[in-house]
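A single structure is presented below for examination.
All protein chains of the complex are present and in place, except for one that has been dropped.
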Amino acid sequence: MVNIKINGKELKVEAGKLILDAARDEGHDIPTFCYQADLMGIGSCRMCLIEIEGQKKLQPSCITPVMDGMSILTDSPTVVSARSSMLEFLLTDHALDCPVCDKGGECELQDMVYKHGPHTGRHAEPKHRHHGKDYVLSPVIIKNSNRCVQCTKCVRVCSEIVGVGVLGSIGRGIHQEETSFFKTYLDCDHCGNCIEVCPVGCFMRLPYRYTSRSWDLKSADSICTYCATGCRVVIEERDGLLVRSRAQLGVGLNSETLCARGRFGYDIVNSDDRLTTPMVKKYGKLEPATWEEAFGAIRKGFRSSSPARTGGLISPRMTNEEIYLFSKLFKGPLQSNNVDSSMRWSPEAVEGFAAATSMTAGGVSIFDCMDSQSVFVVGTQLSDENPVVDYIVRRISNANGVQVAIASSRGMKLDSCASQTLRHAPATEGDLLGAAALLLADKDAVRFAGNADFNSIKATGIDTLAARSGVSRSEIEALVSSFGSSETVGIIAGTEFLRFPEGSASLALVVEALRGAGKKVTVIPVLDRCNQRGAWEMGAHPGLGTAYSREGVKGLGFAGMMNTASEGKLDSIYIVGENPVVEYGDGNFARDAIGKVGFVVVQDTFMTETAALADVILPGVTFAEKDGTYTNQEGRVQSINRLLPPPGDAKRDLEIISTIYNIFSGTDDVPVKKSAGIFAEIREKVSTYAKVDLSFNNEKNTFNDLDNKESLVGGSSASLSMPQVTGSAASSLASDGHAGFTLVTGNHLYHSGRLSLRSEILGGFIKGAIVEISEEDADRLGITSGEKVTVAGSRYKAELVLKTRKGSASGVAFIAENYNDVPVHKFFRRGESVASVKIARS
Amino acid sequence: MSEKCKAKLINFVKKSVFADFIRGLYITFSYNFEGAMTLKYPDSEKWIPYRRFRGLHTLNKNSEGKELCVACELCSRACPTDCITVIPEENDAGRGIADRVAKVWEVDLTRCMFCGYCEDACPTTAVRLGREYELACTTLERGTRSRDELLLPQPVPEALTGGVVAKARFIRSADGIKVVAELGKVRQRKL
Partner (left out) sequence: MLTEKTLEKIKQIQKNYHSKKSAVMGALMAVQRDSGNNLTREDMDAVAKILDVNPVEIHAVAGFYTMYNWKKPVGRHHIQVCWNLSCSLLGAEHLISHMEKTLGITLGETTPDSMFTLTTAECLGSCGTAPMMQIGDDYYEDLTVEKVDKILADLRARS
């Protein structure tokens, strides 16, 4: 602590704190352009100059730390005139085309000049112009360098936070321009963070270009509904069209950053293909109907089916309230436990994953996880599936020197800031972690003596496990020793454990062994659907009730329902927001099975392949049209707010589900229109949500704390069991016969499931399906990136474009699960996510 | 004769020849020989107002024929009655002075109170209140004027100072009635 004086007031502040932060904490307004807390300080814009008594020259407060005895003046006449002069200088070469500029009205330069600046300029010289017309840098970025104030925030955010580094400051002085290599079209993540940090209208959104002015927009606080990171966004509409989705500095765990999906995937809401009217099958044909007819058909359809032969599937993109009411509808009035929310994964895998990642113990903040001395990322393609978590890991690990170890079969962007990367064979997370657990538990063997999972891996032996995973024993030892040298360990575990459930037991063993060694372990599960965790906690699981409590009879998971249906033993099914015909492991099987179900109700926003098979279609709404809460992967409960009315005759999903609930319960117990009432019920009935506080959602100031721990779900006393895995991925690969490459799947960086394919902007980023292999493999095959190849498995064959990926393990091929033209699941056996394929130039 | 007597005599003579009466009637009769104060509007004459008049909005072009409007929407922001709608679009073909032009520029005359704030707000002097004042219409749709119509050259050219009366023709059309001025034949209005 040091003693300083700010504007005459004596203060005690932490040593090493920046003057700017100290002054701002005291409520003094110091304007800045180039300063952003997350980014490297460069002190280039000179807006934050302050006077230190005894020093002749003004000092930039954003890079000057406090020193004992300093007396700082933030508003002295010299400082005020210096600010004004700096702005006058910035304006000498600023284009001043505010009426045309998309930033006009929300521009930091405008605000600053209005507040601090000279209102007349003295420079009559012609302005320097970098270029004439605005130029397009990427499908989403349009650039006008004439407006640049050279704060280089775009360059820094691109390299320091996003980790792509495709922007640079070219030239010097007045000629300095922040742009790409020779102004070429960018091949980057298209995340648009450069647009967000730009204080002026230099980087602009191309899709938003000239659609509106900032004051025309109506906005609502919302959450990005693609992956489960839970980024806070503000969605904005004009004349009933959603035109922008943006993040705010200092609000939400993402602060100002978003990925391409979050920033540009909003336009699904505006799609012309939205369902706007209920449809009922009449004489074998779906025809528009009234809501009364639709509800009448549902009443009849479900009444005639027996409870055990009724099933429900709800999308993990629905809100907590909707999912809660949906499971309550099934487990209550419909008396069926056949409810599922994760059709891609088996209920057992979900249970194992929830147990291994300690989800029962309550929410864990990602920032607490990153406070650890070493962080281990495993079973997830973090940079592609949860880009904002990737940003957070990169930012904090670079700033605090956290040791990051990454285990994955494919290369990823985050590798560049990892101290150790382990490239294992696909689907062998379990083997890798098993070997690590054995090494860790070496000294603590007594503790695990009775553990069946431990005994089975012990019987296999470290060397066999290491050999199976394709990682050398010494690498695993290095990983274990990096854990050994840190007091606190963070583990970020992802969806591979759900695809290959055999890994969960090993993960649990590793966590337990580390805890046994007295280390503080924080585990963050990372998921790829925005409310997947919420869905499980709301009891949309055949074996578990709310907050992972065990319930009486175990119902059927989605796979079970499909098996029953294919035998003609399922009378009715209610599918909300999911499209199993294309997204379930075996689409054709699902199509046939759903075809055999007596009565199918589909509630969705689009006319999907599944909806085409329905007897009743109920048009629901997207996130922009409803209220509710989502629980993200950390267990953070955040709310979304409605901005638009439902399109056409569509109704809000909660209204539909509660109307159906009221039909079958025979009461009017459930309020039809308010989500707040349902959330109050959730708080009362679901123990882990009792203390969740949503109030921060309404606060919107610049200094809003990123880490709202009061909104994390609490822990429950439920105990979960590890899945008994029958056939492992390795054995199914072996039965395929090795054909050269092992095909795996996951989400593409620009897509999340099939929903994002409806977005025209996101669709513009990639043309056609892509298969990714490592650079070395491509060289070996003599194929270059961009060529057409044929990928042939024993079940399916497809032609796609080859792309190389730096750092992937040899022999691993990847096709994202998001392409309509190449449904990757056709390569796999039903319920599995790995296959052996051959790749050749076509 | 005293002064008092003289005055009495003159007064008597004035009264006997009705002098005041004639003087009064002189003013009245003199108007018979002057031109009429009233305009024969709408039958054959029309008042051409001064440039400062605030009538129907006009959208202007520069000397090269490019639209001055950059669709900045400041007019619609400044409008106290919220009667102007602007929707911008991008046009690289050189329609306007910038690549941002108005896709829609509409004014709802039934709400407009002709305050001229839009004119003040306009950074490019694209919007001005013109000298067209015959805005009565028979359908509500005609109460809204859009860009294409407002971009047409004004009936009264900018060069004409105004404040004159022009010969005019009275025309009935589907839109309503119109009085078309013949700007060649103008006269100063007597005051």
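Going in written order, the chains are labelled A and B, and every chain counts its residues from 1.
Here is the rule we go by: a contact is a pair of C-beta atoms (placed from the backbone, for glycine too) under 8 Å apart; a residue touches a chain by one contact, two chains touch by 3 or more.
Source: prediction; values computed, not measured.
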{"item": "Shown chains touched by the chain that is not drawn here", "value": "A"}
{"item": "Among A:43, A:65, A:121 or A:168, residue touching the chain not depicted", "value": "A:168"}
{"item": "Touching residues on chain A - with respect to the absent chain", "value": "164-172, 180-182"}
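Following the convention adopted for this analysis, only the chains that are shown with their structure count from here on.
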{"item": "Chain B residues within the chain A interface of the complex", "value": "70-74, 77, 87-90, 92, 98-100, 123-124"}
{"item": "Chain B contact footprint on chain A (complex, rising order)", "value": "97-100, 104, 133-134, 209-213, 215-216, 239"}
